[in-house]
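A single protein chain has been omitted; all remaining protein chains appear in their positions.
Chain naming follows the written order as A and B, and within any one chain the residues start at number 1.
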Amino acid sequence: MSTVTKHVVVAGGGVAGMEAAGALAELGHRVTLIEKEQKPGGHLKQWHALFPDRRPADDVRKYLSRRIDNRNIKLFTGISVEKVRKQGHDLHIELSDGSALTADAAIIATGFDLFDARRKEEYGYGIYDNVITSAGLEDMFNAGRITTADGRTPSRIGLVHCVGSRDEKVDNNHCSKVCCVTAVKQAIEVRQKLPSCEVFCFYMDMRMYGPYYEELYRESQEVHNVNYIRGKVSEASVNINNRLVVKVEDTLAGRPLRMELDMLVLMVGMEMSQAGTRLAEASALGRGINRFLETGDHHYGNNLGHVKGLFYAGTCTAPMNITDTISHARAAVTETVRYLTTR
Amino acid sequence: MSSDLFVIPFNIGLYFILVYSVVRSTIWFRQLSRSDKLRLQRGFFGMPFMQSLKEIFMESLLHRKIFMRNPVLGYMHMSLAFGWFLLIVFGTIEADFFGEKHLNPPSHAIFFRYFNPDHGAAGLPKVFGFWMDLLLAFILSGLLLAMIKRFIPGLMGMKKTTKHTWTDRIALLSLWMIFPARLLAESLTSGAHGSGSFLTGNLGAQLASFLPVAELAPWFWWLYSLSLGTFFILLPVSRYFHIPVELLLIFMRNSGIRTGDKPSSLTEVQTHACSSCGVCISICQMSYAAGINDIQSAYFVKGLRNGKDIAAITANCLMCGRCEEVCPVGIELGPMRMIERRQGEREFKPMRFIDGYGLNGKKAPVEKDPTQSYGYLVRNEPVKADVIFFAGCMTHLTPSVIIAMKKIMDSAGVRYHFMDENGGVCCGRPLMLAGRDREARELINYNSDIIWRSGAGILVTSCPICYKIFNESYYLDTRVMHHSEFINHLIEEGSLRLGYLHRKVVYHDPCELGRGSGIYDEPREVISYVADLQPATQEGSMSLCCGGSLGNLTLSSGKRALIAADAAKILTSSAPDELITACPLCKKTLGQATETKVADIAELVAAALPGPKGRARVRTKKTLVRVHDNG
Partner (left out) sequence: MNGSAGNKFGFTVNRSRLIDYDASDRLVRDYVTLREPSFRLCFACGGCTATCTAGQHAPFNLRRMNTFIRRGEIEPLREEVTRCMLCGKCLLVCPRGVNTRNVVSLAAEAIKKLDRNEL
């Protein structure tokens, strides 16, 4: 193991960035962690509880805060990385405030943006008061109150899967992976908090790919009585009583179905972040057809780009859950250290 | 006189084409409907005649429209057409004035130099000789450009040019041979006799210095005559038949004859009037944005003319109407394609050469086998209303538009019935665009019944596709208005109070509303009343198609996205705050293709409604500002 201290810049202070910075600092490297928002934590800041076990998101937030509580880490917030360029053996890193850094290596962990649900106008987000996104529902969980816009307790809530995912109409053919299980988790939470409220999940396929996800799905039916309707919602409207009405085909019954709802929750998918896109374009980093960063090899090089000394961590490469993001960030650190010691 | 034998090919060709033209025109005339015959007769003996003459001069000879679009291409066409015309006119005058006698046969004018080799030594004949040489030089310069265009189209600013059939090739070759052959024949004769003006005289003298010009000359007179004769004989089966047919088309059009919905003499005339100039190819978004280069109107018309199976070409068109706007010959390309779409499946026999001369122009329409039927539709109890609002199928996928319209109508105190609030029946236009008129008629009848029984005075729709068919194919006692017209009407009558939004916006004309229905001004008036309307690079009659058109049944979603991306890029090039359109389909399609906010005109107006707090500047009555489209 090299004892020489190196300087590594980590772009993005979400789950991947914090884990990567912490792991590098632990190994004795000097880390500059750059977060575009005022506080680190990324999307996790907004989340109330996590699947599959519905533990408080705070647990993971605290773990990550401890992780970056290291004197080797310098945290800059309110600044973003705009460009990375190779300069001899080093990397020249330009920041949004006009300053620049020189580093021995860098990790890009710019993460994802949630799909802007306004782009699916037919679902009525931003048009009808009671159409919200999965992130909006987490806000309600955090606030401890699940109510309609006029303050009533909803008696029926619908969750729409695949909003902005698996949809060529918004140029996203990819699956965001986590929305299905998020829907199941949120459905259970609603049922727990509002036992009299019916919950319907409108899904195309249930993609329960992680450990204990399928069990969670089963629990949602067995214990929490969540209803599942297989069909993509085509559009939402409001009726004369100002209640939402969704149109969907119950594909298992083979007939169109119309349903009144008090609240519609759109399970918004993951897209390459705008900040990451800017960085990738300025630095000429390759991106895949899903617009996420393209990695060197799908199987054994998915932390690598094509710039030596520059590594990728987390959802800037593809949608993934927190568990996989942390693993991916650790793998990026391994790749970084290998690079720093062998170059 | 035996040396005059060379005029025979020319004479055969000339008399053949004259007789052929008369016979074919007569057949076309006889096949016209009774009313169209009357129209044409009236057209020949009235004002339209002068109009036609003027148009023939401006378009068929000067090629003004092509000139304005592409000056080099225009010059090429003008030098060949106008130059040749002048050469014939002045050649005839020359022969008449200076020939042995008056009223010569045409060959004496065409081969004047051969018959009068010493002519033009001095005085007026000399001036005349100079003029004739100048005309020949003029034509030859155009010919040079034509050759360049054929082999390097890019140099002429042409992206695409149509492919030739073999008869076209021979006809083209003979056409190209005509003027160089004349140049050489005249020069050689002039060289032998020491006559000729600056072109033929000088060239002749040069040639005479090292060639036996007197012996060579007859060969080139033969070549000249053969070229002309071949060209005339092949004319009816080549693309160059457009030259005489266009004249007929101009007369027909100015007499008020229109394409209609069935094959007729006019459609036949139009297929032959196309010069395959390729302007429709260059302008087509399917070509330059989506890389599809075999379905444009020039190919469609050519396939029609050559009796090919063009079902795939016919279906694969956005029906945006841009090509019709730019067609220098003024062929009604949209209606022509619609006629083909209505045709059922036919057998296509390969055409023989001789079939090209076929005189049985009018083909009986083949009835399309109906596949759809709507007997299941149940008549509902009518709802009485003064104003009916029909959002349209697509508008249900853009709920912002519906909400905006509700707000606007409520604010103006309009009492309306929302006809398709809980899902209506399609207007029938999409079926019609697919060539299924008979099925469309069922839906038209169903909807008409509802509208009639409502007793409404105004029918407002948010969808230009519905608007067009309500206007054109529904028999109603109701004023049909697109919502942009209706909003304009509400503003003008003073029932809508609106503020001013400090937003820079660009307006996109939907195809079915603009070119399709001629509604250009009302949306612009409304927009400039509530916001800062900026001009778009291509608008009015030359506005772009968003790519979402229901007019195309076969275009893939990927190709549509390419067209949308290109259109959105052009429309947002001035970086407006919002891109405004007036069609749910345009809104959806363009919205997916740009980061700029795309909104319907109704949404813009709804945003200008006084809020609960009230706005600083609310105007009630509008002063009319006419905004002209730049098409």
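The definition used in the following text is that contacts are C-beta pairs under 8 Å (C-beta built on N, C-alpha and C of every residue); 3 or more make two chains touch, one makes a residue touch a chain.
Since the structure is predicted, the reported quantities are computational estimates derived from the model, not experimental observations.
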Displayed chains contacting the withheld chain: A, B
Options B:E347, B:D369 or B:D477, residue touching the unrepresented chain: B:D369
Which of B:R182, B:R253, B:K406 or B:R436 contacts the chain that the document leaves out: B:R436
Contact partner of the left-out chain, one of B:L175, B:L188 or B:M394: B:M394
Option from B:L377, B:L476 or B:A565 whose C-beta touches the chain left out: B:L377
Candidates A:G28, A:P56 or A:P256 - the one touching the absent chain: A:P256
Footprint left on subunit B by the chain that the document does not show: 369, 371-374, 376-378, 393-394, 396-397, 423-426, 428, 430-431, 434, 436, 443, 548, 550, 553-558, 585, 588
Positions on subunit A contacted by the hidden chain, ascending: 122, 162, 166-169, 204, 230-235, 247-251, 254-257
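Assume only the chains that are shown with their structure count from here on.
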Subunit A-subunit B separation of Cα centroids, rounded to whole Å: 52
Touching residues (chain side subunit A, partner subunit B) in the complex: 119, 121-122, 124, 127-128, 168-171, 234-237
Subunit B to subunit A touching residues, read off their complex: 396-400, 403, 557, 561, 588, 591-592
